[in-house]
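Showing just some of the chains, left in place.
Chains: A and B, in written order; residue numbering restarts at 1 for each.
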Amino acid sequence: MSAAAPPYLLGELARRFGCTLAGPAQLSIEGVGALHPGQPGTIAFLANGRYRRHLHSSRAAAVVLRPEDAAECRLPALIHDNPYLIYAHIATLFAPPAPRPEPGRHATASVARDAWVAPSVSIAAHVTIGSEVVLAEGVLVGPGCVVERGACLGEGTVLVGMCHVGAGVTMGKRCHVHPGAVIGADGFGFARGPQGWLKIPQLGSVVLGDEVEVGANTTIDRGAIDNTELADGVKLDNQVQIGHNVRIGKDTVIAGCTGVAGSTIIGARCLIGGAVAIGGHLEIADDVTITGMSMVTHSLRHPGTYSSGIAAAPNQVWRRNAAAFAHLDELRREVRRMRRGRLHEQG
Amino acid sequence: MSAAAPPYLLGELARRFGCTLAGPAQLSIEGVGALHPGQPGTIAFLANGRYRRHLHSSRAAAVVLRPEDAAECRLPALIHDNPYLIYAHIATLFAPPAPRPEPGRHATASVARDAWVAPSVSIAAHVTIGSEVVLAEGVLVGPGCVVERGACLGEGTVLVGMCHVGAGVTMGKRCHVHPGAVIGADGFGFARGPQGWLKIPQLGSVVLGDEVEVGANTTIDRGAIDNTELADGVKLDNQVQIGHNVRIGKDTVIAGCTGVAGSTIIGARCLIGGAVAIGGHLEIADDVTITGMSMVTHSLRHPGTYSSGIAAAPNQVWRRNAAAFAHLDELRREVRRMRRGRLHEQG
């Protein structure tokens, strides 16, 4: 059996990914699996401390974990500071290669005559490709996608299916766009005039770097004047909304249901939680972490972790505290008055 | 006229659905309608106390209501503890049967040769059905849907249109999936490596029980290792996001715009309001109610109602209270100091 195909020996996985081996090098690993309850023959991982208790009961054959968790572990283990990364490598090794559709275009696809389609591109059923679109080598366009005129998809980029790519949108290499994503719809701009709202033409486009991931039903609007830009390695989860003119730096990650209003600039390597709302015209520095459901109304100019929001409590407790909040400023003034009164008495 | 077709007599509706009749049994009811302003000939319902005032002005022929509201009611009535349920039954009785498309597949549909399609299945225009898909008796696949390879839809399940069902997703019987829903997109998992983010293969799938409702533009991600699972009778409203590995118990209902982060386990019969954000890796017990816009960052291990969030106030009031919140911990310390000072003085 060649080392290049599963199963793999535990010792070989240790060597390949630079882990410390704690257990029999000859142990055969047939796949990856969950820690709990654990499937015999598979390797699991422990990255989140709250699952540590499962180490004792897991039926997995081996586990990837941190040095500090190794002492507790009775299972054969691969020890590494970043077990999630090692798991990612091992899972990729074992993952069945996705059945890649044949190059060519489905009989039902509608492709403009003047679109430029590389030979290795695969275009699925019911796809619409507009005029002057460019699809580079290895591009996959899944069923039901629409790619409007002049859009340009870099090598190896995948539209999974039912994605809508607006006119002139540019994507780099190996981007991955999930179903229902809409990239390049008009930004939301209206000026109030005497006869009601006047629509502002949205003249910019959207430019995605390489290896950008766009989640299901996520929307990225085209710029009003300049482009909306996402740098290389940006990862957006599902149902994220990116307003017009937003710029997002390299390797920033945004979790589901988060919205970024127009013209905000977000730095590189930020970690933005789910259901966060970020106002418009703000600047978020590099290396900022924003925890889930935060409300960001001011620029965050320094790296660090920022938060807001109050966690759910039993309804009656919440009612009382929320009622008190409605008088919080009064309370503060009252305390100030009392303190001044005391100081006066004492003085 | 047979009792099986409209109009129905009020007395018959009372008998059929176990209500107390307050009014003429021979009153003919031609349909359902709203309480306000009320349409002659129709039966309305009153379930929400804030509409009680409309009882006096309604032009409806009759109304379904609770015993405690009957005294106030001058209209003929059906009295029951759960008027909304009775209304649901009556409305269903009167609802025009949805025009059911003929069995068969539209000429434009693209169906893989090795898909298994029951004879009574109806497949609409511009549908894509992948390899090894199974569509059981009575399945309806509306226009523009994509069902990827190996997915399996149980008897009577309906995809209304433009739904995306990923590879290997399994749905039970009589599920109802609204347009734009994306079931089985990749979960959001990336490990940070020295060269940027490494995508974690999402090896699990999505399994829906029977009679699951999935709202428009709702997304349910496939599991990372194990499956994402929704039990029988789960109802999701529009624009709900369900992360990978989430499990949701029987008959739990989730209102619109709510997000559930990965690996969270939600019990049975929960009622989760709209715009709620539920963090990852949590456990929510059976019979938990969470009110709208709550932020859930800890497990809720006991049945009951949980809430967070502060209601909107006039902007100036809010500004002052929010400013005070930014110093809330100081305020608390100040009060403690003052109390200790007082105790000291008194002691």
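Rule of thumb we're sticking to: a residue touches a chain if its C-beta (ideal position, glycine included) is under 8 Å from a C-beta of that chain, and two chains touch if they have at least 3 such contacts.
Keep in mind the model is a prediction, meaning the values are calculated, not measured.
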item: Oligomeric state of the whole complex, in copies, if 2 are shown; value: 3
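Quick note on the criterion: only the chains that are shown with their structure count from here on.
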item: Inter-chain centre distance, chain A versus chain B - centres from mean C-alpha coordinates, in Å; value: 25
item: Partner chain A, residues of chain B touching it in the complex; value: 108, 110, 126, 128, 144, 146, 148-149, 162, 164, 166, 180, 182, 185-186, 188-193, 196-201, 203, 217, 219, 221, 225-226, 239, 241, 243, 257, 259, 261, 277, 279, 281, 290-291, 294-298, 300, 304-311, 313, 317, 320-321, 323-325, 327-328, 331, 334-335, 338, 341
item: Parts of chain A lying in touch with chain B, wherever the complex brings them together; value: 32-34, 48, 50, 82, 84-85, 87-89, 91-92, 95, 99, 106, 108, 124-126, 142-144, 160-162, 176, 178-180, 211, 213, 215-217, 232-233, 235, 237-239, 250-251, 253, 255-257, 274-275, 292-293, 309-315, 318-319, 322, 325-329, 331-332, 335, 338-339, 342
